[in-house]
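These notes are about the structure you will find just below.
Missing here is one protein chain; the remaining ones are kept as they sit in the complex.
By letter and in written order, the chains are A and B; residue numbering begins at 1 in each of them.
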Amino acid sequence: MSEAERKPAKLSKGRQKGLSQWDLMFIKFRRHRLAMASGLFLIFVYIVILFAEFFSPYPTNEKFGKFVHSPPTPIQFWDENGLSRPFVYGYKQELDMETFQRTYVADTEQKHYLNFFTRGSEYSLLGIVTSDIHFFGVDEPGLIFLFGTDRFGQDVFSRVLTGAQVTLTAGMLSVAISVVLGAVLGTLSGYYGGVVDLIVQRVIEFLSSIPRIPLWMTLAAVMPTDWSSVRIYFGIITILAFLGWMGMAREVRGKVLILRSMDYVMAAKAGGASSAYNIFKHMLPNALSHIIVVATLAVPVMIIVETSLSFLGFGIQPPMTSLGALLREAQNVQSVVNFPWLFSPAIVIIVTTLAFNFLGDGLRDAADPYSQ
Amino acid sequence: MPSETVLQVDGLKKYFPIRKGILKRTVGWIRAVDDVSFAVTEGQTLGLVGESGCGKTTTGRCIVRLYEPTAGSIRFRLDDQLEDIVPFNHAEMKRVRQKMQIIFQDPFSSLDPRMTVHDIVAEPLRINRIGTRAQQSDRVAELLDLVGLNAAQMSRYPHEFSGGQRQRIGIARALALNPEVIVCDEPVSALDVSVQAQVLNLLMELQERLKLAYLFIAHDLSVVEYISKRVVVMYLGKIVEIADAQDLYQSPRHPYTEALLGAIPIPDPLAKRTRKPLTGTVPSAANPPSGCNFRTRCSYAQELCAREDPPLTQVGGDRSVACHFADELELTGFAGGRSSLPVPAALPNVNGDSAREGASS
Partner (left out) sequence: MTAASGRSVSTTRPMTEQRETLLRVRDLKTHFRTEQGAIRAVDGIDFDIERGETFGIVGESGCGKSVTAYSIMQLIERPKGELVSGSIEYLGEGGRRIDIAALDPNGADMRNLRGNEIGMIFQEPMTSLNPIYSIGNQIIEAIVLHQRVSKIEARKRAIELLDRVGLSDPASQIDDYPHQLSGGMRQRVMIAMALSCNPRLLIADEPTTALDVTVEAQILDLMRDLQAEFEMSIMLITHNLGVIAEMCDRVMVMYLGKVIEEGSVTDIFYNPRHPYTRGLLASIPHIGLSARLTPIEGAVPMMQDLPPGCHFAPRCPHAMAMCEDDPPMFYPSESQRASCWLYSDEATKQHAQ
């Protein structure tokens, strides 16, 4: 190449920035509509549950004794004069004399308008901010039960929000811990091989061979009963993580085994690079996209496991609640038939786990940005 | 002339353990490289040919110490003295690594997809803490220029380059530390025919300019003949023949060399072919035959060959052969050799309305 050709090239140095692999992955991910939508939906869900106390109209444990097993309150947009600002009717309770069941009838005389940023009971957000402003509510003395009430007259919507807060964060945190554990052990095992690999692999095989649910139950059962619910919450997370890292470690090890023999790792070695350099500079960054995919797909599994444990009564204990604990309310046929709104926690679980799976799917496609 | 030798390999062995069972006990050994000795001369190319599994790649990787040799010495010229680098530790190896680099076969797996071309080429400088960031960038620009790439593209990523360009990036990286020896591990076999020639010519130009010595590992005999001064032929972990390229191709002294040469498809439809097809398959390196490794497929094999392993012995001048009957056999060389290429009819010359000068790369 001649001098003349080189000069202008040098001037434009830095301007010809190429697309990095992350850029390509993002471009590819954006094309995956369902995954994009799921991702946005999950962000929305996590924001809502993070501020569950703000978004729920009533405290989790407030019992409205007069309104046991009330069905969801319909929000009205029409009154006798046509279109109106949203409101709810008051309730009249009637006892069906033939079946001796309580039924709730809307009292069209009473209209309670729906308001946003209303004042209500006091709560503390994440233990930092204290406030009494709620996202929505209705004029006193009206009541709004978006998902109905349970057998104590507690607002199911508020309970689902706080339950989801526990379940969904527990899923996320336990995956985060198992990712760290799995990545460290998987990398060590894959990179160094030999005795380290042998030990890690046998431990994984041993742990994986123990039947899951009984083990979880045992571990959950040995937690002292006098623990506070917050400690139990973190205890559950630890148990989930402790038994969830094996899959992660296997995935990372497999990836590291492939990356270890990549020629660019060899080239760095031939240039005098240390093992630490290779692990942190080449292997972990290249394994990262893969780790993210596996982690995303692990979250729904953890959510289901926490739900199952709590459903069986071994998980979160009152006064704390979780989606699994809430589902205990809907254990029998009678409640299924008569109070179907008690199933709303299940719907939340199904929708979020599906969203996580769609997101993971999209991420997996994006993680290999060069394929067509 | 030993003073010109930059790399002297003696009795190099690399055995890979075969592990079995839950405790991964070693139950046997694959003799990938089994007692290999040769020398690389300053500023020259030593070709290393053989079929897959003959141990040529392992040999190359042992020399740059990507694999730990099982036995043998690798003496490398440091301060005008040949020093055995096998016992060197990581810190001492750094000195050697600056003078001996490697180029890989696959232009796709040899560059980290997450790094820019600048970071890839500057990596050896960074690892060895040579120069400031600005100096490193200048050096990268200089190197890219040297291998025929546009320095303005240094902040791009590997996926934006073609196979040939990626191989050039790999060459630039290998040149970053001003090496004296480069181990080229099948550097052109993954490339398209038209691009192969570009990279081969680049390697030869760089050799002339930078006085580089190459250990050129390849399975393509015509490529090796084109680039090498001397050629080593390997079979099942052992050297069967070493000779100057011309002698080796014209008058092979080992039956395996003869068979290899006879098998080359000749790009000339009118060439006469004298092929003695080789029968059978390469035995397993975990369980090589007794005596001569090649005897199971050799048409000249005799009873002696099963009993005794023929040592690599000098046969006249500067060539060595590992065959009991090297002096007795009358072997045929490459049949399709040409003294000149056919000259095709001149193309209609219509440069009168030529819109372009040459082609852009």
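We adopt the following convention: a residue touches a chain if its C-beta (ideal position, glycine included) is under 8 Å from a C-beta of that chain, and two chains touch if they have at least 3 such contacts.
None of the values given here were measured: they were computed from a predicted structure.
Enquirer: Using the document's definition of touch, tell me which of B:Glu4, B:Asp84 or B:Asp268 contacts the absent chain.
Expert: Touching the chain that is not displayed is residue B:Asp268.
Enquirer: Among B:Ala32, B:Cys62, B:Val96 or B:Val223, single out the residue that touches the unshown chain.
Expert: Of the listed residues, the one touching the omitted chain is B:Val223.
Enquirer: Quickly run down the residues of chain B that touch the omitted chain.
Expert: 51-52, 162-165, 192-198, 200-201, 204, 219-223, 225-226, 249-250, 259-260, 262-271, 273, 275, 277-278, 280-282, 334, 336-342, 344-345, 347-356, 358-361
FYI, only the chains that are shown with their structure count from here on.
Enquirer: If you average the CA atoms of chain A and of chain B, how many Å lie between those two points?
Expert: 54
Enquirer: Okay, in this complex, where on chain B does chain A touch?
Expert: Counting only chain B, the residues touching chain A are 22-24, 61, 64, 66, 90, 93-94, 97-98, 101-102, 104-106, 109-114, 116, 120, 123-124, 127-128, 141, 145, 148, 150-157, 159-160, 170, 173-174, 176-177.
Enquirer: Quick one: in the complex, what on chain A touches chain B?
Expert: Touching chain B: residues 1, 6, 9-10, 12-22, 24, 198, 202, 262-264, 266-274, 277, 282, 285-286, 370 of chain A.
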